[in-house]
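A single protein chain has been omitted; all remaining protein chains appear in their positions.
Order of writing sets the chain letters: A and B. Residues in each chain are counted from 1.
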Amino acid sequence: MVDFGFGLVPSSRINLDLFDREKYEKLVAMEPDAKICMACGSCTAVCTAGQFTPTSLREAIEDVFNAKDDKALEALKACQLCGKCSMVCPRGINTRHLILSITKVYSKK
Amino acid sequence: MIYEGKQKIWSDYQKEIPDDHYFYVRSCIRQSFFPASEATFLDITRNKLGKDIFETEHHTTCGGIAYHSDTIPQETVMTIIARQFALMAKNGYENYVCSCITSFGLYCETMETWREYPELEAKIRENLWKSCKLEFAKPKFLIHASDLIYKYRNQIAAQAVRKLVNVHTGEPLKVVEHIGCHYSKMFPSKGVGGAEYPYVLVGMVEAWGGEIVDYPERRHCCGFGFRQYFIKGNRGYSLSNTHKKFESMEPFKPDLIITNCPGCPYFLDRWQYVIAESTGKTYGQDGHGIPALTYEEVAGLVMGYDPWDLGLQTHQVGVEPLLDKMGVPYDPSKKYLGKNGKDIGEPLPCACLK
Partner (left out) sequence: MKNNILIIGGGPAGLEASAQLQRMGYNVILIEKSPKLGGHLAKWDRLFPDSVQAEEVLGRLLKGAEGVKCFTDTDVRAINRLDKSYNVRLTNGITVLSDAVLVASGFDLFDAVKKEEYGYGIYDQVMTNADLEAYFKSGSDRRIEKPGKIGFAHCVGSRDEKSGCRSCSKVCCATAVKQAIEMKQAFPDAEVFCFYMDLRLFGRHYEDIYLKAQKEYGVRFIRGRVAEVSENYDGTLLVKAEDTVAGKPLKVTLDLLVLMAGMRPSASGKAIGDLLEMSVEEDGYFAVRSGIAAGQRSPIPGIFLAGAATGPKTLPETLADARAAAMEVDRYLTEIFPDAKNYKQLVRERW
């Protein structure tokens, strides 16, 4: 193979065709409220960890939908389970349970 | 795909293309990329169709490449363009036909800018007089050379010695068409067929017996992207955009790509080599690539020009499988002989691309 000093670059595009429906069904069986997030961002705004690390439940839910499982786990990695997000969620999602469920279903360990 | 739906859109985007008497301007880069294309255009229009196409050695670059890489002020570019237009008028012409899509886009953009900002036009008029002592003029009709070949497509078909048909199967060749972005994306009404479903090349292919395949990334840029290519650090983006198009057209198994821009056939051709040599992937049959030709080259093939006179040996992707399908006679031993029989040198063989 020839090295031209440049080559194909990976696409940052979300490909919804890669969405893992089976895993997702598993998640919503555990925590049905995963479906009702409306991406308002309240959880992220008050997140203790999120002020200093890239932590965001809103983003993690988005990542799960967008077939970016690794990114979802990354966005929850630093969560301290303090529960502040559950206080501000306008849809009343049990956010702590959702965080644990995402980690359980999508974790490769 | 509902063909009638496209026909409706095509009928909405028709522009007036005068039949004769043109001032012709060449492209800077096409002459080195595809050296016989412009000569073929002139030979077909002048000698085969008997049209009056005038060109002058005083014509220069339009400044488009500098403009799109942010290295020239707009007023300077406009003055350069005003000079070309003035040359047209000075030679007694009012129809302007250009070979390059970058130029065509820039001419359209400039004329629109002058229309919207007459004070800028006045300033350019003054610049032109100060710098060149030339009278300012604007073309009555500004068209791209592919518009003209589109206009003459049926006359060309009438003189054709062969069609875009596979002589072994009798099936029409599957042709992918690719329009330069600046042909109609900026001003859809200035392109034959508009910008979403351009007809200019489709019309040629249909008239010459081929079958157009419409693939999902048809509207995507060829990958040139000016600054994406110019700077080596960005070149991967250029390559990746081209790669995206080939991945998208692959299932349709096209026999040929026809283009109307200087950059597009170049990148659709050369990047196939780079993709093949760096990843091992090829898109034609049996390790070959998909030939990416200019519309003049395609017109030349159907009209019976010798493929080596058309400069097809300067393409990276070998055209022989296409010539075989079309039943074009050629002498392999003459492939790398120049116009006057001089050896122009054979490139080293590729490892992956046949």
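Just so we're on the same page, a contact is a pair of C-beta atoms (placed from the backbone, for glycine too) under 8 Å apart; a residue touches a chain by one contact, two chains touch by 3 or more.
The structure displayed is predicted, hence computed values, not measured ones.
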Absent-chain contact - pick from B:Pro73, B:Pro216 or B:Gly304: B:Pro216
Residue in contact with the excluded chain [from A:Val9, A:Val28 or A:Leu100]: A:Val28
Full-complex contact with the absent chain, from A:Ile14, A:Met30, A:Val46 or A:Leu100: A:Ile14
Touching residues on chain B - with respect to the absent chain: 1-2, 5-6, 8-9, 194-197, 214-219, 251-252
Missing-chain contacts mapped onto chain A: 12-17, 19, 21, 28, 32-33, 35-36, 38-39, 58-59, 62-63, 65-66, 91
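Heads up, the rule we're going with is that only the chains that are shown with their structure count from here on.
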For the chain B and chain A complex, residues of the former touching the latter: 232-233, 235-237, 239-240, 243-244, 274-275, 277-280, 351
Contacting residues of chain A [partner chain B, same complex]: 1-9, 11
